[in-house]
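Only a single protein chain was left out; the remaining protein chains are all shown in position.
What follows is subunit A.
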């Protein structure tokens, strides 16, 4: 039996210290991590459970200095229901509501949520590697996956669920989360504590695009032992007038085929500020900056919305199975913008 050690962290610093050792992994809600361990994707030697840390900074939601700060151990459900989040950042509340199930939302933490891995079937089922030429070379990299030897890239092919943005020829696995699209759209910053102290980083820098990955374990720009402790989102009129649209194959409990986290601020008939984050269509949480540029400063009409949606997918690379994600993704952007025009500014 493949055993691993389980430890409860006693402090953030101690968690960072312990998690920095080879073979160690941080554990919070565990809702994805336990699945991946059972599937043989993660093979930790030690699991450091941070869910018992009492530090209020990890567990609270607060507004200070024009910033919404969400502790990383806040449960998805708690943030979704939070009155301040609903009022000042509806896109974040909605994206959490539309994610997973009630049971999972009660377990999963915000920090863990953004760290969830792709749902790409080839990634989740290591037995696909048996079809690759050559022998298994179990390279234990950061993330403790069996994918260090590159066999995954030789077996993987695009599926219906694959990304169309930010892909490479051998990696089209899409980022599955919902919460992250709002964070990337609204310039969130993450607070990090590591063995060498605290730092912060734009959320947009957290996830590594396939083109920048040395191997499958390099999916996030965190050093060994680094713990995400909070998300800071600058408050803005666009954040207050924001929404999350998610298109999925069934009415609940499904990842997005395409989603859009969109915020809007109007100045008369002109767009003063607009933010568009895309999910389900990209390899990482995706900021549709080109689409925002089309709209910013101009009128918001069916035509400009369509033009923005076109711009968002100008660089899309599609395959037969996932070509629909381009028209779908465009429509999701238009749907979100249209929804916002119906809301009071």
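The definition used in the following text is that a contact is a pair of C-beta atoms (placed from the backbone, for glycine too) under 8 Å apart; a residue touches a chain by one contact, two chains touch by 3 or more; residues count from 1.
Please note the rule applied: contacts and distances are computed from a predicted model.
Considering the UniProt annotation of the chain absent from this complex, which name among "Lactate utilization protein", "Branched-chain amino acid ABC transporter permease", "XdhA_4 protein" or "Ubiquinone biosynthesis protein UbiV" applies?
Matching "Lactate utilization protein", "Branched-chain amino acid ABC transporter permease", "XdhA_4 protein" or "Ubiquinone biosynthesis protein UbiV" to the record, the invisible chain is "XdhA_4 protein".
Which candidate, A:103, A:157, A:301 or A:341, sits in contact with the chain we can't see?
Looking across A:103, A:157, A:301 or A:341, the contact with the absent chain belongs to A:157.
For the full complex, which residue in A:249, A:267 or A:293 touches the chain that was left out?
That would be A:249, which touches the missing chain.
From the list A:130, A:169, A:269 or A:303, which touches the chain that is not on show?
Result: among the candidates, A:130 touches the missing chain.
Would you write out the residues of subunit A that touch the absent chain, in ascending order?
Answer for subunit A: residues 1-2, 35, 40, 119, 121-122, 124-125, 127-128, 130-131, 157, 159-160, 245, 247-254, 257-258, 324, 327-328, 331-332, 334-335 touch the chain left out.
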